[in-house]
Each structure stands twice: as structure tokens, then as C-alpha cells.
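FYI, not all chains are in this one, though none of them got moved.
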């Protein structure tokens, strides 16, 4: 049973009204991309924000990740829009 | 400390002075300051709030500086990025690179800015006469970072 800590930033944090949550990964959710799809399946704003056409970035343990990257128990997973610093 | 994230302002002379201190082999100092404009994407901007991802921010900036140092013969490099509320004409980010030669210093400074724009977890929210809005990433920033990829380097 893998549990991850999920963080939301910027527009995503505001739109979802959530800053962070702990999630026990459901069966079949083992990668960053699968997590995103699972969050979209929550419906409503979640579905809108995590629509595959929306540019969402995922970081696992503070490194930018690809959809296929695996998730492990205790991982810190962050979801956010493309960055706009500098 | 080559990477800092802070709410407060910075002074480029003081930062360069600290980096150079005690060295007489430096020949070239390139630097870049990003500044808040009072106009963006078609409308006036009166205030800017910079949000970031504590922990990952420092890690990603350090990774970008390390990557620059592996590509060019730098003697030192510094990134200072501010967070929180800012007003027009405020300084937002400072990059400084030191090298024996100008080509390395200038290229590394441009490289760090390009990567910072696409990899470092900062987000800008602007206050305009029509209300607040999150700034959208520019596709040209991805293009700029892309030009440093293998096979496309100048």
C-alpha cells in the first residue's frame, strides 16, 4: 500500500481549493501519469484542470517527472502549471 | 552560496563584490537582472505576487547552476530570486557568472536564465485594472531553453 503526499501550486491550488493532501494510491495508479488521470476522474473542477489538453507539470520528490515515472510509498508529488518565474 | 530565494531586494554591486572577493583570475562578469514591468500581455500591471515551491526551488536552481558549470569553465555563479509581493520597477531575479573569458560568462548567464524560465518552480500572479490573473508561460521560453539541447547548441 503506497501513500503519497500531493502538493498543488499557483492557479491549480486556487482552482481546486486544495493546497496538499495525502493519498493512498488506488489499484492501477503506479505512475505520475496514472495519478493525473485518477485526479481527473474525480470530476468537476478536477476533470477540467487535469484534462489531458491542459499543460500540467508533475514533480516527484522535487524533480520534474514524466508521465511514465513510477510512484513509491512516501513520495512527494507536486502538480502545477508551467512555471513563470524569472 | 550560489543560490538564494528571498523576499528582500538585492544590490548587484554588492553581490558581484562578494563573488569576486579575493580572486584576481576573473576576466569576465556577465549578469542579468529581471525587472517587474508595469505592462504585460496587453494591460497595465500594478502589483505582482511570486509564489514558489520551497525546497524544489532551491534544488532546481542549484541543478541549473551545476549544469551551467559543467558546460562552461565558470569560476563562480550566483542566482538570487525574489518571492512575495512586488511593485513595478522592482528587481525580481539576478544571475551573475564569472569566468576567465567573456564567451563562457555570457553564454552561461543566458543559459541559466533560459532554464530558470522553464524549470524553476515560480509562478507570477499579476494585479491589473481588471483584477488578478496568473501569468501564462510563454511558448518562446520553451524554445529558448530548447536551443541548449544536444545537437542544437550554437
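As written, the chain order gives the labels A and B, with residue 1 at the start of each chain.
Definition applied: a residue touches a chain if its C-beta (ideal position, glycine included) is under 8 Å from a C-beta of that chain, and two chains touch if they have at least 3 such contacts.
Being a predicted model, the structure only gives us computed values, none of them experimental.
Stoichiometry of the complete assembly recorded in this file, written with the chain labels shown: A x2, B x2.
The rule is simple: only the chains that are shown with their structure count from here on.
Remark: chain A and chain B have CA centroids separated by 26 Å (rounded to whole angstrom). Listing the residues of chain B that touch chain A in their complex gives 34, 50-53, 55-56, 59-60, 81, 92-93, 113, 116-125, 134-137. Only residues 7, 9-11, 14, 55, 59, 62-64, 78, 80-86 of chain A touch chain B when the two sit together in their complex.
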